[in-house]
Structure formats: C-alpha cells, structure tokens
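All protein chains but one are shown at their positions in the complex.
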Amino acid sequence: MNFVSDNAFGVAPEILAALSRANEDTAPSYGEDDLTARVQARLCDVFEREVAAFPVVTGTAANALALATICPPYGAIFCHEESHIVVDECAAPEFFSGGARLVQLKGNHGKITPATVSAALPLYRRGVHGVQPAAISITQATELGTAYTPSEISALGELAHREGMALHMDGARFASALVHLRCTPAELTWKCGVDVLSFGATKNGALCAEAVIFFNRDLVRDFELRRKRGGHLLSKMRFISAQLDAYLADDLWLHNARRANELAQQMANVLSPIRDVRIDIPVETNAVFANVSVTFAAHLRDKGAVFYDWTEPANGRVVIRLVLSCLTPEDAVSQFLSVAAESA
Amino acid sequence: MNFVSDNAFGVAPEILAALSRANEDTAPSYGEDDLTARVQARLCDVFEREVAAFPVVTGTAANALALATICPPYGAIFCHEESHIVVDECAAPEFFSGGARLVQLKGNHGKITPATVSAALPLYRRGVHGVQPAAISITQATELGTAYTPSEISALGELAHREGMALHMDGARFASALVHLRCTPAELTWKCGVDVLSFGATKNGALCAEAVIFFNRDLVRDFELRRKRGGHLLSKMRFISAQLDAYLADDLWLHNARRANELAQQMANVLSPIRDVRIDIPVETNAVFANVSVTFAAHLRDKGAVFYDWTEPANGRVVIRLVLSCLTPEDAVSQFLSVAAESA
Amino acid sequence: MNFVSDNAFGVAPEILAALSRANEDTAPSYGEDDLTARVQARLCDVFEREVAAFPVVTGTAANALALATICPPYGAIFCHEESHIVVDECAAPEFFSGGARLVQLKGNHGKITPATVSAALPLYRRGVHGVQPAAISITQATELGTAYTPSEISALGELAHREGMALHMDGARFASALVHLRCTPAELTWKCGVDVLSFGATKNGALCAEAVIFFNRDLVRDFELRRKRGGHLLSKMRFISAQLDAYLADDLWLHNARRANELAQQMANVLSPIRDVRIDIPVETNAVFANVSVTFAAHLRDKGAVFYDWTEPANGRVVIRLVLSCLTPEDAVSQFLSVAAESA
Partner (left out) sequence: MNFVSDNAFGVAPEILAALSRANEDTAPSYGEDDLTARVQARLCDVFEREVAAFPVVTGTAANALALATICPPYGAIFCHEESHIVVDECAAPEFFSGGARLVQLKGNHGKITPATVSAALPLYRRGVHGVQPAAISITQATELGTAYTPSEISALGELAHREGMALHMDGARFASALVHLRCTPAELTWKCGVDVLSFGATKNGALCAEAVIFFNRDLVRDFELRRKRGGHLLSKMRFISAQLDAYLADDLWLHNARRANELAQQMANVLSPIRDVRIDIPVETNAVFANVSVTFAAHLRDKGAVFYDWTEPANGRVVIRLVLSCLTPEDAVSQFLSVAAESA
C-alpha cells in the first residue's frame, strides 16, 4: 500500500518495451537520432503548432534549464512559495541562472494569481538596485494536486507579457491536470500564454524522461548550450526519446494520467464520508490531501499503508498526502480503503 | 533641505584631510601598506579583541562578500524582507555566493526574531532537496532606523549557532545604532554572537569605505580570494584605509553618528506634535519615518525639501522618509521645521 | 561499419535485462533503494576498500560534479589540453565550480606529466592575484586511446598531494584502460593516489550510467547537494543503479572492455602493414588512430565505413579515428578490414 509518491513506482510496460526496440542497430548520438526527431514531430502534433522540444532526465533539470534560458542572472521569477522550484530543487534555478531570485508568493490551493504577482511587482521596478522581473512560473498540476484552469493561466500570461516577462509552466504532472480539465494540450499552454513548458513523463510512467518545450522558437536562445554544460545532453539520447515516443504513442500518457486521477477520486469518495477525515483541498488530479487525526494516520500505517505527512501534527490532527500512480495496483487501493473504513 | 539619503552628502573634513596625508611617499599596494595595518589595529582596540578586518568600497560588496564567505552556493540566509540585501543589491548575495537563497521574513520595525526564523527553519531541514540553513543576517540600524538591542541580537546569535549557522550584521549604519544604544562595539557584536560585520563608514562621513570584520579568524576562510576576484582589492588600498583610520581616530565615527541622530531626534520632536503628522516607527537613529497627508508632503516639497516617499500614497496619506547626516547643515533642519510648522 | 564512437551503439543485453528486473514492485526514490546500495557494495568489493559512490547519467555530469566538489570557484585544475573536460563539455567544470580555471597542458599521446604540471605551478603561487592550485585531472584511457600506467599516475598523485591538490581521474573509458594494463582497479586508482574517479559505463555498454567514486569519504563533502541542484539526482535512481549493478555483475564490464580492445587490436594488426597507413599512437584500448592518405580515407567512406577525421587534412594526409565498442559486430570489423586491404 504505497502512496508515498508517483516516483515510487517503476516504468509502464509500453515504455520499457520501447527501450528494447530502440536498442536495435547504431544511431547518431547526442540527440541527432531519428527517435528524438520523431518525439519532436509528435509534440508538434500534440500541441498543434511548431514547438522546439528538448529531452532531459529530471524535472529539476527541465525547470532550471528552462528558467535559466528565459531569466537573466539578475532576474526575478514570481512563483508560489510551495512550488517545487522553491522547495524541492536545492536552488537549482538560482544555480543554472547564475543567481536569479525566486519571489515567493502566497496563494490558496498552491496557486498564484495576477493580483499577488501585481502586488509584488513594484518592488522590482526601481532601477538597477533591485532584481528585474523576468518570469512567472506556475506548477500544473500544483503541489497540492489542484489544476490551474485555462482562464486562470490566461490571466497570468497576459500579466507576464504586459510586464515583459515570460510564462513558464512546471508540468511535472501536466497530463494529470490536462485530463482533469478536459481541454487540449494547446488550450492549456500556448493558447493561454505559456511560453515554455517542463513536460513531465517520469511521474506518469516513464523511467527518466522530461522535455523542455518552447512554444516560440525565439525563446530557445542558448538552451542547447546550457543543457550541454549542465551535463544534461545524453550521449545515447535515443533512449530518453524512446520513452517519450512511447509515452505519446496511442495516447498512453493520457490513459496513464486518467488512471491515476480515477484512483485518487475513488479514494477521496470513500474517505470523504468518514467522520475523522476532512478533505479541504479539491481532489483534481492524482493526489489526496486528507486532514485526519494523528490516531487515524497511525492506524493506517500500522496496517501497512505508506505515505507522507504533509504538515506537522498539531492539535492531534495532521494532513496526510496520498499519491496515486497509473501503476498503483487496484488492490492496494481497495485494501487501503477497507483499512480506512474499519479505522473510522 | 536635502533629506533624501545620507549618501547625498559628501565627505567629513577630517576624512578628506586624511587622503592628503596618505598621499605622501610611496607605499606597498593591495593592502600591504601601513595604514591598512593601522586600521586593523584600531579595530582590534575598538572591538576589544583580535579581529580580521578587510576594507572594501561599498556596502553591497561588504555584505555580498561576507555572506558568500559564510554561506555555500546551496545555502539559505534568513533575513528581513525589507533588508538592503534583499531589496537594494540586485541579487549581489546570490551572485557572490554562487546561487544561495535569501529567505525573506516578516517582522515589525524592520527586525526579525528567533520565533520567525525558527518557524521558517523546518522547511530547510529536509535533506538534499532543499537549501541548507547557513546564516542569519540582520541590519543594524534597520532599514526603518530602529536598532536591535544586544539582547535581541543574543537571542538570534544563540539560535544561529545552535542551528549551525553564522550571524551576519549589515552595519551600514552601525555607528548610529551604537550611539543610540549606549553600549560598546563589543557588546553590540561578538559579545552577543555576531560572527561577521559589514562595518559601514560611507553613510557616516567617509568617501567610499566599509570594512568586513570577522570576529573569529577561522571564519575568514577564502574571503581574500573572493574579494580579489570580485574586483574589490584596490591597488591603492591605503586611500580606503586612510578614510577608515580617520573615521576611527578621536572617535570621529561616534561624534558623526551622534550628530546625525540628534538632528533626527530634533526633527521628530518638532514634527510629532503636528496634528497632520504621525510617527509610528520609533526614531532611534538618523532617520524619521513620518506618516503625513499627501498635501502636507507636497507642501514641504514646494518649499524646497527633498526626500523619498517610503510607501505608495493611500487614502490621502503617505509615509515619508527623512534621513539626517552628520553633514546636514543645522539651518537645513531649522528651515525644514519652520516650513513644517507653518504647513500644519 | 560504424566506427564513429562507442556512443553510437546501444545497450548490452545484460544491462537491458536488468532494467526489466528492476521494474518489479515499488522502491524508495532518489537513491534510497536497494539497488543503489548494492552498487555501492559492489564498488567497495571491486576497489577493495570503502568507497563512496554516486550514480549520475553522463560523463560530463560526473566530471563537473567531481571537480566542483574538490575545487573552489577560484581554483585551478591542471589537465591535458585535449582532454574531454577542456574540449567537449562546454565549460561544464567552470559552470559547476562557479568559475574555476582549467590550466591546459601539452603532452604526448594525450598524457600530462609531473614535469609539465610542476612547470605550470609557480604562476599559481602568487597569493590572491591568481587562481589557486586545487586539482590535477587525468583521463583514463586518454582521448588518444592510450593508458596511464600506475607508475605514471603515482607520480602525478604524489605531486598533487605534495602541493595540496586532489587527483581526479576521468574514467569514461576506465575499463578499457584497466584490461589493457592487467592490473586491479585498486592498483589503478587509490593505490596510486587517485582521490576521485568518474567511473564510466555508458561507453562500455550501459544506457546512461556513470558513477562518481570518492576513495576517501572526507572528500565527498557537499557532493550530494551539488548533484541535486545540478538536476542530477534522479527520482527513479534504481534504474541507473540497475545498469551499474549488471555492469559489475559477473565481470561484464571487463568482458565488454576486453572485447572492444581486442577488436581495436585486430584492426591495428591488419591496418599497420598497409603501406598507406601509419599508426603513430600506440593502440592500447578501444580506438585506432590511423594516419592515412585522404584518398584512402575517402575510399573507406565510399565503401560504407563511418568514422571521424581526428585532424584537419594536410598535405594529402589525415588522421582518422576508429572506435570499437563491445557491441561492434564482428562482421563490421572483418568487412572494414577487407575494404582496407583492397584500398591499399
């Protein structure tokens, strides 16, 4: 009963099979291979426009390289205070950018709004003394499993562009948000102003594969040099591309995300009515944040469930995080729900 | 009637004279000269212990070099959200440290407390995913002209050391705080846990002279290499040291600070009773922050007073900042107070 | 007939199989898994001592992270002017270290010697004005396919340590050098003074797997934080470790390297006697550098051989590089040798 993270699971069988297929014959190295070209073509199809896509192996690399490309060393990046780039990347954006500043904003359900960004901006419009507004970065889905709607994103995109900034989306769980919102990839990105996307696959069934996607070729600038000197240009790149290729083929990515979201929904439906459980954060993607008694949480663990406390316990209560993967076995969920029911 | 900044004024006559005196004969360059040695000796006397002191030409350089020496590229520096290192140095600490993070904390009257630092800490105790707590940085006097008391500093020093961090003090206006608190330099620094001090002189009558002072030789580490490669090791260093030498001689620094503080007090005393004026921030050093009507502020400016608005105007009111220097002419103050009185 | 690079080939079947095996069940992420622990244990066995080993996905990452850990931002790294870190990593060492200097030395057959390092040193012993000697970095096997003998390495190790520097070995092709020299891994590394090794597997049959190996735990310092913030801590790390595990199991790495070296030797033996061919660089590992006429090279290409020119053509001659992999098919070699024979 592992609900710790979508990282705890392995690789979707279709993606593993693709690695074997990619292993026939020789191929040009460093991304000059046919599979990498095919991924690029697939992404143009998926996003219904010419895009420039670059595979990398981690979400941190995708975010930090994307941000360093659009933000100068003396730039400011406006983002949520609980976002992955702030909390979980050991200052990778600062490192890759050469010292840029993450301006950390508050916001409900893991989201920032044009109002909070606008309120923060004047401090960064005072000439050479301060850092210069360069980018807004949002996480889709958010760290709290919620999803920005296209209209929420549009509002941020308009603000960003009006103020001379670029809009970055950390899409480590992009597929989960997409299937929740029932819109097209285009509608959720460039059509609402996203300039560059960290397109995640690892959490949704890949081994180690993400892509940085620029929706405007002009923004690519020196990305490829930055990737190389970050040690992120793999010699046998075709095996990263093979993962992305299989991920996109036959809508595997959407099926996987739908599966994980459904499991989360199923859990929320069963947990919600339990008297000891309070679900304050809407369950929109593949995670359930449940406010439970410390006793309840301990009981679940006694019975073999594994998960994180999201908050420090206080007044006998704690928020626990339950993450579902497309690879979470059906019976792990049903077993968990039985345990939860009897713990109530 | 210039109250814009203590930077608007020039150089104290004693310090200017010292430059001429330093200009006799040749001297070793790059800080190997006698004057630099004498400043070092004087600072040992002033602080009643062996210190390691290094002259630089700006407060930004002093702060950024001091912080980069005590904080690794993946470190976190806890500080007030309105501090100079956050707001006025264009990410110099991030640049010099190689990408460290400034953790911006709230706090009344420009001060942070052990409680707010402690509350922020747990987020940075999660292994390699987050930045690592490395330093607390406080500003003395604060950006709001208030002064941390020795016991307030001690509490932060204890927390810092208990948590394996160093305590840095940005003392761009150290002298002003010192004379206000009527304690010794030692009592206000290493005796309450300060590890490294940016000792400012420029705002208090020097031309361009600050010193980074380490109270523990072990903390100096690679400071000198960092200063050199930051372009901050002056070839004719003796002329920076000459300023500091004159600054410390005959307690000039204390006289100057006392003078500026007294002028501020004088202004506060006259302004306070005026009905349109509200002084919410205690006037402890050389600045007066006055909440006035927009009309009142406009009237002062019409009559020739020059100063900054500290806040955006709201509901017809604005907080203005009036900074006094040891070089502010007596009659500028009295003229301003007359104008203020008649504007009431 | 692909002799372009060992990167052009795919993954050894044993390593591909290991990925499938690693895909059973869930596992802790970010390297906390059992496979990663097993690789660590295996490497302790292989190197006959306690080592600290950290998997990464590229040789550039391994080198840059290793060097940044042992070299400060103002440090100097002495290395061969044709080494990979100089020529092929887009200044990754400078980036990861925060601006260190690669001191580029000349040397026959891709090797540097204590004499050339010693001659370069005095320039870096002039106080704060220059960068500070921090490391020597050697490539094993070299870019020219030659191998440093243990005694050559010992001499560099002694010099490094006498001068307060660390010795780094870029072992992208470590296995090839090892089997050529017929010594133990220990004899080729820490026993002759190597402090940290970039242990390559990718060029020798892995998909994307290298390990940074410290032979002294004290040198690890902040490596793990640097790896994380470089975006090189993979969430599903077990799949990188699985590659290394299979690579080390049953001496696969040695068999693979032996195979590639033998193919190279086979090619050299047949090419050498050809009148138009001159082999000036000893063929010690898995590459043949052959000085041939431009006509001869063109003829080989016409017949389907793919390889790089190592030098610019001059006076009708050019040095071509032929790289052999453990995965190079037997018949590609025999076909090439027939073509060569008939071209003569």
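When the chains are written out, they are named A, B and C in that same order, and each has its own residue count from 1.
Simple rule for what comes next: a residue touches a chain if its C-beta (ideal position, glycine included) is under 8 Å from a C-beta of that chain, and two chains touch if they have at least 3 such contacts.
Remember, predicted model here, so these are calculated numbers, not experimental data.
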Which one, C:Asp6, C:Asp33, C:Glu94 or C:Glu210, makes contact with the chain that was left out?
C:Glu94
Which of B:His109, B:Lys236 or B:Lys303 touches the missing chain? It is B:Lys236
Full-complex touch with the removed chain, picking from A:Leu19, A:Ile153, A:Leu167 or A:Leu233, is A:Leu233
Specify the residue from the set B:Leu207, B:Leu254, B:Ala297 or B:Val319 that touches the hidden chain.
B:Leu207
Absent chain, residues of chain C that touch it:
73-74, 87-91, 94-95, 97-102, 104, 122-123, 128-131, 312
Touching the hidden chain in the full complex, which residues of chain B are there? Just list them.
2, 4-5, 7-11, 16, 19-20, 22-30, 56-62, 64-65, 89-92, 95-96, 202-203, 207-208, 225, 228-236, 239-240
Touching the missing chain, which residues of chain A?
30, 72-74, 98-99, 128-129, 132, 222, 224-229, 233
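Basically, only the chains that are shown with their structure count from here on.
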Call it same or different for chain A and chain C: same when shared residue numbers make up over half of all numbers used at their interface.
same
For which chain is the distance between its Cα centroid and the global protein Cα centroid smallest?
A
Computing the C-alpha centre of each chain, which chain sits at the greatest distance from chain B?
C
State the pair of chains with the top count of C-beta pairs in contact.
A-C
Taking only the C-alpha atoms, how many degrees of rotation bring chain A onto chain B, rounded to the nearest 5?
180
Chain B to chain C, mean C-alpha position gap in Å, rounds to 51
As a quick test, compute the distance in whole Å between the mean CA positions of chain A and chain B.
42
Which integer distance in Å separates the CA centroid of chain A from that of chain C?
34
Can you tell me which residues of chain B touch two or more of the remaining chains?
73-74, 98-99, 128-129
